[in-house]
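What you see is the complex with one protein chain gone and the rest in place.
Which chain is which? They are A and B, in the order written, and residues in each are numbered from 1.
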Amino acid sequence: MRHTISLFLTLAAFWLFNSGHYSMLVMSLGLVSIVLVLIICHKMDVVDQESQPLYLTPQILGYFVWLIKEIIQANITVVKHIWLGKESISPTFKKIKISQKTDMGKVIYANSITLTPGTVAIDLVDDEIIVHALLYKDFESLEAGEMDRRVSLLER
Amino acid sequence: MEFFIIISSGLCLLIGSFLCVSGGIGIIRFPDFYTRMHAVGITDTLGAGLILIGLMLLSTDLLVFAKLVMILLLTLLIGPTTSHVLAKAALHNGLAPKLNQDALDHNSLDQTGNEETNSSNP
Partner (left out) sequence: MLIAATLAIFVAMFLAVIRGIAGPTLYDRILAVNMFGTKTVLLIALLGFVMGRPEFLDIAILYALINFISVIGVLRYSDTNEFKHTPAKQEPTKKEH
């Protein structure tokens, strides 16, 4: 039930911010479409812990702040190496172990790796991620496990 | 206050457009597909983010602000997904990444469909 309410609020915010017309007719059309989407989602059986991860909400803000800081640092590094040219990069391609247990934790970790410029998660098999990194140094900082530890704190 | 907002949005737009041009240079200069993907990653995350934040500072309307936030969230969700799908398709279809020599010595990846990396390992 909590997940249905959260999906309803998300869809309502999406409609209100996109339409910009607040007359009676448009609002009721919006309500009808939201209810239709909710019914379809219930038939598809996708309204659950996985699509609406409400249990993450308290801690995820701190993680986002840390991730944005990390993205800015990685951007500066990659831009520096773009202007330094192709001799300065050392492309690496390797498997790394991950310590997350739940699917949600694995997805958050792989997405964070891909969102950070300089490293791309290519494939995820059981508890190993294949990573392509622009620099060998990036790869070592991934193996040091700062991001891994922070994502593991998110999952419970 | 007005002056400060205009200056900071101009700064955001300037840095964002510099990052976008850098990403464009990177997609020309880098040697193979997988490294070019990192150059596109720059323009997708911080380049687009800073340009959209600069526009957000200029916006006067709440609806315009909300739409810019929506575009930013969509870009941040779509960018990693497409680059992951693209890299996975390229790897599964046998496009071997170009690796440099000292990274190859550390390379412990024994890959079945990818004989190029193994055969060039001395």
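We adopt the following convention: a contact is a pair of C-beta atoms (placed from the backbone, for glycine too) under 8 Å apart; a residue touches a chain by one contact, two chains touch by 3 or more.
These figures come from a predicted structure and were not determined experimentally.
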Displayed chains contacted by the hidden chain, counting the whole assembly: B
Chain not shown, touching residues in chain B: 9-10, 13-14, 16-18, 20-21, 23-25, 27-28, 33, 36-37, 40, 43-44, 48, 51-52, 54-55, 58-59, 61, 63-64, 67-68, 70-71, 74-75, 78-79, 81-82, 85-86, 89-90, 92-96, 116, 120, 122
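Definition applied: only the chains that are shown with their structure count from here on.
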Length of the line joining the C-alpha centres of chain A and chain B, rounded to whole Å: 15
Chain A-touching residues of chain B, taken from the complex the two chains share: 19, 22-23, 25-26, 29-32, 34-35, 37-39, 41-42, 45-46, 63, 66-67, 70, 76, 79-80, 83-84, 87-88, 91, 97-100, 102-103, 106-109, 117
In the complex, chain A residues that touch chain B: 14, 17-18, 20, 71-72, 75, 78-79, 82-83, 85-86, 89-95, 110-111, 114-115, 117-123, 130, 132, 134, 136
